[in-house]
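Below is the structure I would like to discuss, written out as C-alpha cells.
What you see is the complex with one protein chain gone and the rest in place.
So, chain A:
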Amino acid sequence: MTDVTQLLEAAHRGDQQAAAKLLPLVYEELRNLAAARMSSEKPGQTLQATALVHEAYLKLCGDRSFNDRQHFFRVAAEAMRQILIDRARRRQRIQHGGDHQRVGLSEVASIAETTPDDMLALDEALTRFTEFDPQKAELVKLRYFAGLPEQDAADALGISRATASRYWKFARAWLIQAMESGS
C-alpha cells in the first residue's frame, strides 16, 4: 500500500515511470474489488464503476491529499479501460471461435448493451483521439470508463466544468464519427 502512495507522489512530481508502475497495481485492485463485490451483491443492485474506483482509492491510498486523488482517478480510468478492453477481446474470441455450445441463454443480453465490437472500436478511436488531443481523450476515459460525474472529471483534469462540458461534446462527436467511419 505504501508502494501505491509513493508511486502516486512520484507520479505527481512528473515521474513517468512511476505512473506506468502504478497502473498494474490499480488494475489488480479494481478487479479484486469488483469480484468480491459481485459475490456479495444483493439482488437488483448494480455495480457502479465510480464506486469501485473510489473504493479502490480508499483501500490503496487511505486519506491522501486532493492532488493525489486526482492523479489516482486518471490512473484508475486507464485501468478500468484496460479491464473492459481485455474482456471485450475475450468475448470476441468466444463469439468468433470454437465450435462448442455457445451463448444461448446467456445471450439474453441487453440489446442496448455495448457489444465487444463497439467497445473495441471505441478503444481504437480513443487511441487515435489521444494522439490528436490528449487532454480531451483523458476526459473521455474519466467519464466513460471510470464513470466520474462531469464535475469530478473536470477537477481531475484541473479544468472548469463548463470547459469539460464543451470538451466532452467535441470528443463525443469526434469519437462517434471515428467509430462509424471505422478508419
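In the analysis below, a residue touches a chain if its C-beta (ideal position, glycine included) is under 8 Å from a C-beta of that chain, and two chains touch if they have at least 3 such contacts; residues count from 1.
We adopt the following convention: contacts and distances are computed from a predicted model.
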Protein name, per the UniProt record, of whichever chain is missing from view ("Heme ABC transporter permease", "MoaD/ThiS family protein", "Bifunctional protein PyrR" or "Serine/threonine protein kinase"): "Serine/threonine protein kinase"
Full-complex contact with the absent chain, from A:A56, A:L84 or A:L139: A:L84
For chain A, the residues touching the chain missing from this view: 31, 34-35, 37-39, 41-50, 52, 80, 83-84, 87, 90-91, 94, 98-114, 118-119, 122, 132-133, 140, 143-147, 166, 169-170, 172-177, 180-181
